[in-house]
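Mind having a look at this structure? Questions to follow.
A protein chain is absent from this complex, but the other protein chains hold their places.
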Amino acid sequence: MSIQSIVRKLLIAASTIAVGLSLTTLEASAQSAADRAVEAAKKYSGTTLNVLYEAGLQPLDPKNFTGPLWEKLTGIKINVIEAPIDQLFTKTMQAHKAGSGSYDVLNVLPNQMPDLALAGALEPLDKFVDKYGYREELQKIAPVYRDNQMKVEGVIYGLPDDGDVLIMYYNRAIFDDAKNKAGFKAKHGYDLAPPKTWKEFSEIGQYLTDTLAPKVYGAGLFRQPGLAQFMFQERFRVAGGKFFDADTMKATINSEAGISVFKGMVEDNKYMPPGVEQWGFIEPFSAFLAGDIAMTISWPPVGRWAAGYGKGTEALNWIPETKIADKVGYALPPGGTPELAAGFSFGVASGSKNKEAAYLFSQWMNSEEISLKRVQLPYALRDPFRTSHFSNPEYRSRWSNAGDYLDVLKAGAETGLLDLSLLQTDRYEEAMRQAISRLWAQEDPKEILDDLAGQWDKLTKRIGLEKQKRVYNDWANKPNAYPK
Amino acid sequence: MPNLKIDNVNKFYGDVHAVKDLSIDVPAGEFVVLVGPSGCGKSTLLRSIAGLEEISDGDIVLGDRSIANLAPRDRNIAMVFQSYALYPYLSVYENIAFGLRARKASDDEIKKQVDWASELLDIGDYLKRFPRELSGGQRQRVAIGRAIVRNADLFLFDEPLSNLDAKLRDGMREEIKRLHTKLGKTFVYVTHDQIEAMTLADRIVLLRDGVIEQIGAPLDLFERPKNIFVAGFLGSPPMNFMDVDVTEHGTSMALPDGQILSLAGTKISGKIKDGAYTWGVRSEHLSKITETKNTVRAVIDVLQPTGSRTYGTFFLGDCHVVSELEAHDVSKEGEILHLAVAIDRTSFFDPETGSAINS
Amino acid sequence: MITSNSFADKLDQERWFKYFLIAPAVFIILLIGLYPFVKLILVSFQNITMFDNELSYQGFIHYERLFDDDRLWESILHTIIFTAVALPIELILGFLLALLFLERIPYKQVFVGIILLPTVISPIVAGATWKLMFDQRFGPINQVIAWFAGHEVKLLWNIEPALVWPAIMVAEVWQWTPFMFLILLAALSNVDREQLEAAQIDGASWWMTFRKIVLPAIMPVMFIALLIRGLDLFRVFDVVWTMTKGGPGTMTETISIYAYHMAFREFDVSYSAAIAFLIILILTVIVVAALRRMEVSR
Partner (left out) sequence: MKQWDQGARLWARVFCAMIVTLFFVFPIYWLGAISFKTAEEIFAYPPVWIPANFNFHNYFVLFRDGEAWSIWNSFVTASISTLFAMFFGTIAAYSLVRYKTGGNHLGIWIISQRMIPPICVVFPVFLLFVAWDIVDTYTGLIVLYTAFNLPYVIWMMRGYIQEIPLELEQSALVDGLTRWAVLWKVVMPMAKSGLFATAVFTFIFAWNDFLFALILSRSDVVTFPVKVTGYFGAQSSLWSKVGALSMLGVLPMIFVVGTMQRFIVRGISMGAVKG
């Protein structure tokens, strides 16, 4: 207890210093995008902005760090409103439908952006971007996020603010072990190294499980349908699959690629720990930190936390203690095109009574200098998303191989695959989630995928085939919709 | 102290005509008992006086003001209920004080009145108790106490004794009568029990189906009932009725089983036309005698000794007759007795209309 | 005759007083109960969706959609099966418990009090509790099963189609069996002792006594308990929401969850209004039929 309280006091002291430091840097660099936002926002001093955030760790940033700082700089109060992630869309739309203007700044999941934009819930931001000269800095956001989480049909609706990407993490102690290396090479004829294809992934996983289980298993991955569908989307496209036929808009999810991926996913479970079918975010994460699995694929925070970054922070006390702090290896998942699963953009609610201030706050948060601090908050869930974040020397020195970490994130930010994004994407995803739970229930992959394709076609028909086709092709023609 | 005048009161419940054109004058200080079988309208009438029911037509006048359209609280009357209606969450003292508090009496005044009432009713010892800690009789006194402290113009009693057991009832009856004497107020009292009516009333109002059957002093009604209903209602055991044929110019009559009784020498002799009558005889007017002349011969069917008296039941034809005999007049069922009839104290009724034949 | 004119006097007259007393309650109920109902019907004939806000009369388009909506009928089927399974289980368990506690047991009130606790806690808390209980790794259920099985078990209560319904069912039965128990206990305690003794003297068998005396005596109360619980089960939301949110897929989606989904996730407002109207219609039919039966059996 006493040690904890000392740690906490230290943390409070540290953050106070951090605020002080940032103030000085702001004053030093004249007329950055952040400064312009602050200058322009001063005329709204005394008002309050309601900012909708995902409940949990995310809001700690605006509550403890950026919110108070912004208020100090501009006199605008930040009122953080939290909602569980599955309520963000509901709360946003609810406020929009009711015209209640409950929120000013929104956190928008990229694949929900088309719905929200077309329903009129989001304010187009181009006019503000131009007015406050933000276009240049916006361009410096890592390409995939910039190109794909910002616009709907050519109009800017969000400032991409989170470098979410599913990266592979492996336990170097196991991969570097001479015995493992020799044994693996003897069996498969190539070196034991982070797998480049799913075939390799399976072979390595199987081999490690065969030799080390039950102490260590080869791999553990997301298997809860909500998360596993991200992995499916990625692997499906890596295997050459396309979601729809671009001309007829018929679902092609039940292609050979789909069926083989589904079969592969079931096969892979065999060398993963028992019960893996239920694994969501926490389970592979804690198993990896405990050294129980050799490989996993997850969001960037796992890579930081596994290395011990943020250890001792009270907000992170639910994280199991890492036993592999200096042994974490980072790589792109098989195929080299990681899924950009979810992520957040800042948006401005069309019903906001204070859109300009809401935009300015978003610009300030999103700007080079402020975002750099935000992605380094130990408890932050915002992951590096600007080219400058990846190359920042301070961040690269945070732990022994933080450089590797940022390099992999950078690579992911170039090749990453977009989440499928359509009108009412959620309905398509829902069907996909359902298909995956049937998969775990040992049903026949082909049958499941045929049904899924049927459901998708029905949905498309209901929503309007032409309308949906336009949105799909708009999405599919983005550089990172499918691997090159 | 005002008189109560009930003037052509009617009360309808939907289609049911519960009280029909009823008028009664109650002089100040009188003890009037409304009696009758259930459903006769006596309670309705009482509750109308209290203001708990709205009358449909007519007027109720207390002194010189009509109270028919006043709220109960504006009528200045007090009422004692069948279930006593004590407030279980209030002490005896507060129960008695309730009406005074409702009228915003001062604490001193309340104390004075409650002390007076509790002494009068002999409940001073348990003023601090709660109703649930009292016996039935004690509760009854409290209920009465609550009524009398108010110095009301009129006291209403709605079957106040019917929830008590027989012994207590006798005692309370006496006390209520004594209370009336002491207070000298007007009492209107409802009961279905003819003994209460007889014992308490200055005047009885006997009701049936919303209509007054007879009104008068208790003994008047008892001895000179206007009709079969009144005759049958008062008295216990009830009056025996049998169909008789009067013959020989009103000097002789045939009982249902054919026995002949001579009317000669009685008040009625010769004053009654020959024909069929309903004859009413109270059981105490049949007495055992040794001689057999002009008597009723009875074969005793059931014997019910009560200690001081013995009831002997017998049949005359189809008619069931109860006679009230000395304790040892009969020793066993099946005995044959000769009973003398006090014919002067019996009543003759028109079998069609039921009205008494005035001799 | 004295006539009273002041407002206070008027109020004190029966005919005004009774309306004065009931008016606020009726007003509030009309406002929050009836208004939304009317609005609901209105909206179901318009076309308000996530993208459209068409307020003109559209006819029965949304009602027609109801028939073509497999997911809706599946959710109704789920709801019916859920009700049809949970209700008898709760009834039978509750009855057995009531029989047990009908006899003399020391500290009976303490036992009964503890057993009652689940019924008065929030269904959300009940759902959360069982979600924790059923966790395949950190929850105690699999652990207990492992003791009996003699080896480690990894039953996936939140995902395996064969287990996810039973898990919800356990939570529901756990929370509401005490309800049945308490009501039946009270009803059984009120069965006329003398009738039972008379039956004993007449030499009636246990079964006959139960059928001819006990059952008729507790029937009216049991019927109401079943009705209350049946309606609750039919609109079950909280427990399912906490434990599975209707998942995996739509496997545990009940009618209320689906209605929520269409209204607050898809914002298919008009269609969800049609669904709501359908639910109210079904419930009305059930309740009217049930009350009829109750009156008949009286």
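Should a chain be cited, it is by its letter among A, B and C, assigned in written order, with residues numbered from 1 in that chain.
The definition used in the following text is that contacts are C-beta pairs under 8 Å (C-beta built on N, C-alpha and C of every residue); 3 or more make two chains touch, one makes a residue touch a chain.
All values reported here derive from a predicted model rather than from experimental measurement.
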Q. What chains on display are touched by the one that is not shown?
A. A, B, C
Q. Just one of B:42, B:146, B:169 or B:226 touches the chain that is missing; which is it?
A. B:146
(Q) For the chain not shown, which residue from C:120, C:162 or C:201 touches it across the whole complex? (A) C:120
Q: Write down which of A:56, A:133, A:214 or A:240 is the residue touching the left-out chain.
A: A:56
Q: By the contact definition given up top, give the residues of subunit C that touch the hidden chain.
A: 8, 11-12, 14, 17-19, 21-22, 24-26, 28-29, 31-33, 35-37, 39-40, 43, 97, 100-101, 103-106, 109, 111-126, 128-133, 137-140, 143, 174, 177-179, 182-183, 185-187, 190, 220-221, 224-225, 228, 231, 234-235, 237-238, 241-242, 256, 259-260, 263-264, 269, 272-273, 276-277, 279-280, 283-284, 287
Q: Mind listing the subunit A residues that contact the chain we can't see here?
A: 1, 50, 54-57, 79, 81-87, 91, 94, 98-100, 102, 226, 281-282, 286, 299, 301, 317-321, 381
Q.
Applying the definition given at the start, please give the residues of subunit B touching the unseen chain.
A. 47, 50-52, 71-73, 75, 77-79, 81-83, 85-89, 98-99, 102-103, 146, 150, 156
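By definition in this document, only the chains that are shown with their structure count from here on.
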Q) So which chain ends up in the middle if you average the CA atoms? A) C
(Q) On a C-alpha centroid basis, what's the spacing between subunit B and subunit C, in Å? (A) 58
Q. Which positions in subunit B touch two or more other chains at once?
A. none
Q) In their shared complex, at which residues does subunit C touch subunit A? A) 48, 50-51, 136-137, 152, 154, 156, 158-162, 245, 247-251, 264-267, 269
Q: Enumerate the contact residues on subunit A facing subunit C in the complex.
A: 86, 89-90, 93-94, 97, 115, 118-119, 224-226, 274-275, 277-278, 283, 424, 426-427, 430, 433-438, 440-441
